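The complex appears here minus one protein chain, its other protein chains still in place.
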Amino acid sequence: MEKDNSGSSESESQTPKDTSPSENDGVKPQATSRRGPPVQLAPEVLGGDGEALSLLVSESLSVYGPIMGVAVDQVVVQVAVEKLTVTALKLRDDQRLRFNYFRCLATVDYHQYLEFVYLLYSTEYRYQIMLKTSVDYIEGAAPTAIVPSLSEIWPAADWHERESHDLFGVLFSGHPNMEPLLLYEGFEGFPGLKSFPFNEYEDW
Amino acid sequence: MNQESSLVEMMINMGPQHPSTHGVFRMVLKIDGERIVDVEPHIGYLHRGSEKLSESETYSQVVTLFDRLDYVSNFNNELVFCMAVEKLMSVDVPERAQYLRIILCELNRIASHLLFYGTYGLDAGAITPIMYSFRERERIQNLFESVTGARMMHNFIRIGGLKEDVPTDFNHRVGELLVKLSIAIDECDTLLSQNEIFLSRTKGVGVIGAEEALAIGMTGPPLRASGVVEDVRATDPYQLYDRFDFGIPVGTNGDAWDRYYVPMEEMRQAIVIIEQALEQIESGPVIAQLRRIIRPPQGAVFAHAENPRGDLGVYLVSDGTNKPYRVKVRPPSFCNLQALKTLLRGTYLADAVIILGSLDIILGEVDR
Partner (left out) sequence: MTIAEFGLLNLWVSGLLLVLSVVVLSLIYLERKVLGRLQMRLGPMRVGPYGTLQTIADAIKLITKEDIQPEWADKRVYWVAPVLVFIPAFMVWIAIPFSSRVVVQDLDLGLFYVMAFLVLSIVGLVMAGWGSANKYAVIGGLRAAGQLVSYEIPVIMVVAGIAIFTQSLNLSYIVDQQSSVPFIIVLPLGLFLFFVAGLAELGRTPFDIYEAESEVVGGPFVEYSGAHWAVFFLAEYVSTFAIAALTALLFLGGWGWSASIQDWVGHPVGSEAIAFFEMFIKTYLVVLVIFWIRGTFPRFRIDQLMALGWKVMVPLSFVFVLLVAFATFYAWPWWVLSITNVLVLGIMGWYYYKRMHQDPAPFSIVLHSARKVRDAR
């Protein structure tokens, strides 16, 4: 079942587009637009360097069963959440990869599962990579998901995980300080989730 | 905490309203005499929910949200988002638009660094540099007003190019402006950089090494001041930056003075880039031919650019409709602010303001 997302016009066609969820980016196909061509997928323009990196990473992480993919021009590695810490360690410590710079943690809500996208960078070889993992969650439960924290591997992940906890209700086990970061104390609910009532008009 | 230490240590709150915290930012300092023992930064006073808001706005409307993230470098923010969408849609942005984007973004870089210079002087106690630098900013903002109609929130860089072409005397005006800006930057440099009191306040203060800076996730001028040669314009060139030859200032000590001087030198290099762009620019269209309703294909994309404050990244997930599914912003000031705890431990109370100022944060993008 597909849910209508992000408050688009109500008269969206209800027939879901049955493209099998591409492993590449994990985006579940949503309702199509009312008119116009069917929804297309993003182009994949991974150059020669990108493909070499993809091979290198899949070889290096072969033990943990990664699923390789492409996000327009970046290599995507998807692993199960149990293998997240060891994968991260391998990515950081492997001499051919050396992903020493933690750029960002993006949390995306896909209604049944939360996807965590870690954007990593290697200053030595100038490799960029997206490390993805998905965790199923139940709406209304708190914490919404439990993910191992990467703040010991990359201290830069500290505040990104705190923000994710704040906005999405995710608990990062092993994180030193899970205090609210962006929202004020006493805020109820997790505004990052799609289920948070955001677009309905409320009287103060 | 035993009885003795609780008598000695004091909690000081540099509250959200404070002349030197560069926006609504709160630091709770635990001090022992004049030394800082620990710091607890509290952010979120300017959290406006931009990321969530952009899920209910069309792509063209999201550009205006991005304007207001880092509210002193508007063009750079718009550029990143437009680059992300263009990557997703494989749009061929015309060359003239790319050149103009570069010129506008570099001018905005100069304006942003001038603001940093002025406010940093104010933090150190010098009340004159801010007047000089804001006068130069006025010149740049006048130019922006003639091009886009607004001094700050321009909404000019659109998906596919620019909103419209620049006025006919643009090249001439920019050329004149660059001459005046060179003189002004040298003047500003002479006023503050080698002043003995300023040197004694900033040299050796708040030192962070290259390895630690990379581990903690710093970016932009503070990272370059610690000796790491990382500049998105050179390591991952976007738009047309691979056609220009410019310099990247990199510091050696990683102290507050280096973090102050790297933006000063970057201003000069920005002038170099703009001069080269003015030579290479030709007439042509300024926007690609796109459908009116922008509906990128399904997928995720990451785009980043070198903002005046660092590496601004956007992770965009699209589901095929005319509104984004998820927009995640990676703000450079947010990442630099994480280093505050490491930087402030063991320093003097009066240095807290100097170190915070040298990180050059803008709360608009820290809180989004």
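By letter and in written order, the chains are A and B; residue numbering begins at 1 in each of them.
The rule is simple: a contact is a pair of C-beta atoms (placed from the backbone, for glycine too) under 8 Å apart; a residue touches a chain by one contact, two chains touch by 3 or more.
The model shown is predicted, which means the values in this text are computed figures rather than measured ones.
**Q** Can you list the shown chains that the absent chain is in touch with?
**A** Displayed chains contacted by the hidden chain, ordered by label: B.
**Q** Sort through B:Gln61, B:Ser90, B:Thr128 or B:Ser182 and give me the one touching the missing partner chain.
**A** The single option touching the absent chain is B:Thr128.
**Q** Have a look at B:Gly23, B:Pro237 or B:Pro297 and name the one touching the chain we're not showing.
**A** For the chain that is not drawn, the touching residue is B:Pro237.
**Q** Just one of B:Arg201, B:His304, B:Lys328 or B:Arg368 touches the chain that is missing; which is it?
**A** Of these options, the touching residue for the absent chain is B:Arg201.
**Q** Residues on chain B that touch the omitted chain in the whole complex?
**A** Output for chain B: 10, 12, 18-20, 34, 121-128, 131-132, 135, 192, 195-198, 200-201, 229, 231, 233-235, 237, 241-242, 244-253, 257-258, 261-262, 265, 269, 348-351, 353.
In this section, only the chains that are shown with their structure count from here on.
**Q** Would you kindly tell me how far, in whole Å, the mean C-alpha position of chain B lies from that of chain A?
**A** The mean C-alpha positions of chain A and chain B differ by 26 Å.
**Q** Please give the residue numbers of chain B that touch chain A in the complex, ascending.
**A** Result: residues 43-44, 47, 49, 51-52, 55-56, 87-88, 90, 214-217, 228, 230, 235-236, 295-302, 311, 313, 315, 317-326, 328, 330, 334-335, 337-338, 367-368 of chain B touch chain A.
**Q** Considering the complex alone, what residue numbers of chain A touch chain B?
**A** Going through chain A, the ones touching chain B are 5-8, 24-25, 27, 29-30, 32-33, 36, 39-43, 45, 71-74, 100-104, 106-109, 117, 119, 123, 126, 128, 130, 154-159, 180-184, 191-192, 196, 198-199.
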